[in-house]
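Here the complex is missing a single protein chain, while all its other protein chains stay put.
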Amino acid sequence: MADQQLMLSSSPHLVSKESVSRIMRSVLVALMPATVMGVYLFGFRALLIILICSGSAVAVEAVCQKVLGRAITVTDWSALVTGLLLALNLPPGSPWWMALLGSGLAIVVGKHIYGGLGSNPFNPALVARVVLLISFPVQMTTWWQPKASFFGMTDVVTTATPLGELKTHLMLNGTLDGFTMGGLIDPLIGNIGGCIGEVSVIALALGGIYLLIRKVISWHIPVAFFGTLFLATGLFWLLNPARFINPCFHLFTGGLFLGAIYMATDMVTTPMRRSGMLIFGVGCGLITFVIRVFGGYPEGVSCSIRLMNSATPLIARFTSP
Amino acid sequence: MIEAVITLSGIGLLASLGLGLAAKKFAVHRNPMIDKVEQTLPGGNCGACGMAGCTAYAKAVVEEGVPVNACAPGGAETARQIAQIMGVDVSPTESRVAVLLCKGGKGESLSRFEYQGIMDCKAAMIVAGGNKACAYGCLGLGTCEQVCPFDAIHIDRTGLPVIDEEKCTGCGICVQNCPKQVLTLAPQGMRVHVRCHSHDKGGKVKKVCQVGCIGCGACVRVCPYDALSLDDGLSVMDYSRCRQCGLCIDQCPTHNITGLIQGQSKARIDPSVCTGCTRCDAVCPVDAISGQSEKPHAVDDSRCIGCGLCRSVCPVDAVTMLTFR
Partner (left out) sequence: MSKVWRFQGGVHPYDKKDLSRDKPIEVAGLPPRLIVPLVQHIGARCEPLVSSGELVKKGQKIGEAQGFVSAPVHAPTSGKVTKIDNFPHPLGRFLPAIEIEPDGSDEWTEDIQGREDFLSLSPDDLRAVIREKGIVGMGGAAFPTHVKLSPPQGKTIDTLIINGSECEPYLTADFRLMVEQSDKVIQGMRIMMTILGVETLFIAIEANKPEAIHAMREALGNEPFAKVVPLKVKYPQGAEKQLIKTLVNREVPSSGGLPMDVGVLVQNVGTTASIFDAVRFGIPLVERVVTVTGEGIREPKNLRVRIGTPIGYLIETCGGFLETPGKVILGGPMMGVSQYTTDIPVVKGTSGILVFPATHVHVEDPQSCIRCGTCVRVCPKNLVPSALALFAKRGLLDEAERHYALDCIECGSCAFACPAKIPLVHWLRYLKGEVLAKRARQRERETNKK
C-alpha cells in the first residue's frame, strides 16, 4: 500500500461540475447585455453607479463576514450579483452615496443578518430598493431620457417612465383618451425612461434565454408571472378598453422583464419544487396587476416579489409530497 | 382629532377587557405544587432525568410520584428542596462529573485514513467506524461538545474533549451520545483516572496509541486499596475504593493514568522507609498527612498543596516531592 493514507468518505464519490460560483457567474454573464445597454443608453453616470454598487457590495460583504467571525466567501460571486442587480434597479441619476448606501443595506440587512448566503428570506437587492424608495423617493423616481452623448451631463432631460405617465394620465383624466402608447419598439430596445437595467426588453430576454439553456433558472416562474399578468390585464382590457390599457404595454414596460427573469427566480427566496414555483409566479403576477392597475404606485413588480418571498415557506409547506 | 383618540382608547379598553376575561375563563388549572417544584429546578431542560424538560419533570414528580432526586444538574440541594415540598425523605446522592476515558490525542494515537465528511463523531462512525486506528478511541469531532446543555465540554488542540468540572452537572447527556462510549460519569472530586477503555491486547494497543492502557497490571499490583483490577486487558478503577494516593500514576508504563493538576507538586511518603515518627503530620499546614504512631504515614493527595514542609522535617528521607505532567 502507498505511504500516503487513503481518503474515505460516505458515498457518492463523484460530484457534478456544478457549483455555486458557476451559477453566479452564469447570472453575471446573463446580465451583461442589459448592463451594456444600460450604459449605452444612459451614459457614464450609469457605469459609475454599476461600478459603485458592484464594488461596494463585495467590499461590504468581506468586511461584514470578517466582523462576524465567519469565513469570507466573496469568491462565490454572490455579492457581485447582488450589487449588479441593485445597480440595474436604480435610476441612472442616482447620487453616488445612495448607490453606496443601497448596496451596503442589501448585503448587511438583506443577507448577512439572516446568516449569510442561503438564509435570507427576501431578495437582498429588493430589500435595498424598498428602503431607498421609502427614504429617498425623489431621487428614486427621477428618470432620464436615454441620451445621445456618453459623458454629457448637461443634456440630461428628465422624463417619466411609461407606466408613470400612464398612472398620471389616468389620475388626471380617468380614461385613456389622449394617451399615446408610443409603440412597442422603444421599450424593446430601451429607448424609454426607467431604471438602468429594466428598460431594454431584448437585452433582458437574451440573458433570460442564456439562463434557461444553462439550466440556472427554469421557465416556471417567468412564464407564470408573465402569463398571469398578461391574462389579468388582458381580461380587464377586454372588458373596458377605455380605462385599461393593452396587456402588451404592461408586458414590455416597467421592471417586469428584469424582475420576472432575474429577481423572482432567485433560488434562495423562492420555492424549490416546480409546482411551488408556478404558484409563486401566479402570485407575483396577480399582485403586480393589482398594484399597477388599482394601486398608488405606478410599478408593482418589486413589491409583488417581496410579498411572495414572504409566502415562500407557506407555498413550500403546501407543495410537499 | 378627538375622534381618533376616543376610537383608539376604546379599542385599547375593549382589548384589555377581552384579555382579562380570557385569562380568567380559559385559565389552565395547574396544581400549584408543580410550579413550586419547577422553581427549584435549574431550568436547563437537559433531559437527564428522563423527562422532556424541567416542567415535565416537575409535573411527573407531583402527579406520578417520580423520584425527587432524579435531577442530576440540580444535585443534592434540589433533591432536598423537592423532598421538602413533597413532604418526603430523600437520601443524599453524590454528584458526579463526566470523565474522558481516552488519552490518545492527535500526537499520540494513529489514524487509519483521511476522513472527509461531516465533522461530527456520530456521522464519522458511518464511515468505517471513524478514522482513529484504535477502535475504542475518542474521535474528537465534538458531538459531546455540541450536545452538552451546560457548555462544559470543549475540544482542545490535541483533539480531545476537556470537561470543565465546575460547569459539569453530571447529567449524562454526553455519555449517552458518545458513539464510542468513551465518556463515563465518576464521583465529583475524584482526581485519579485510568484514561483508556480499550480491551485490545497490549501489543495491539501499542501499535495504535502511545498512551493507551496495555493491561500490564502494574497499577493493580501497587494499589494499596484494591481500587484497580484488570478486566480483559484493561485496568478498571473502582471509585468507591480509590483514595487518590497516586501510586498507580507512577507505575503506569505508558503514563496513561492521570491524576493531579499539571505542574503541581505532591508529597509522597515511601511506606517502606517511614518510621511513623509523626513529625510530618504535626507540621502539615493543611492536615493532609495521617497515620498512627510507629506506623507508616500517608499523604492525602486531594489536600496536599506541595509545600514540602514534611520533607524538610523527615529524619529518614521517606518523603519525595513529585511533579506531574
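Chains: A and B, in written order; residue numbering restarts at 1 for each.
Simple rule for what comes next: a residue touches a chain if its C-beta (ideal position, glycine included) is under 8 Å from a C-beta of that chain, and two chains touch if they have at least 3 such contacts.
Bear in mind the structure is a predicted one, so any value in this text is a computation, not a measurement.
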Query raised in the report: If the hidden chain were put back, which of A:Met7, A:Met171, A:Ile213 or A:Leu314 would touch it?
Result: A:Met7
Query raised in the report: Which listed residue, B:Arg112, B:His199, B:Arg243 or B:Arg311, touches the chain dropped from view?
Result: B:Arg112
Report summary line: Filtering B:Lys122, B:Arg243 or B:Arg311 for touch with the omitted chain leaves B:Lys122
**Report entry** Residues of subunit A (touch criterion as defined above) contacting the omitted chain
**Finding:** 1-2, 4-16, 18-20, 22-23, 73, 76, 115-119, 267-274, 320-321
**Report entry** Where the missing chain touches subunit B, by residue
**Finding:** 112-113, 116-118, 120, 122-123, 126-129, 131, 135
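What we mean here is this: only the chains that are shown with their structure count from here on.
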Requested in this report: Using the touch rule from the top, collect the residues of subunit B that touch subunit A in their complex.
Outcome: 111-117, 126-128, 131
Query raised in the report: What part of subunit A is in contact with subunit B in the complex they form?
Result: 5-10
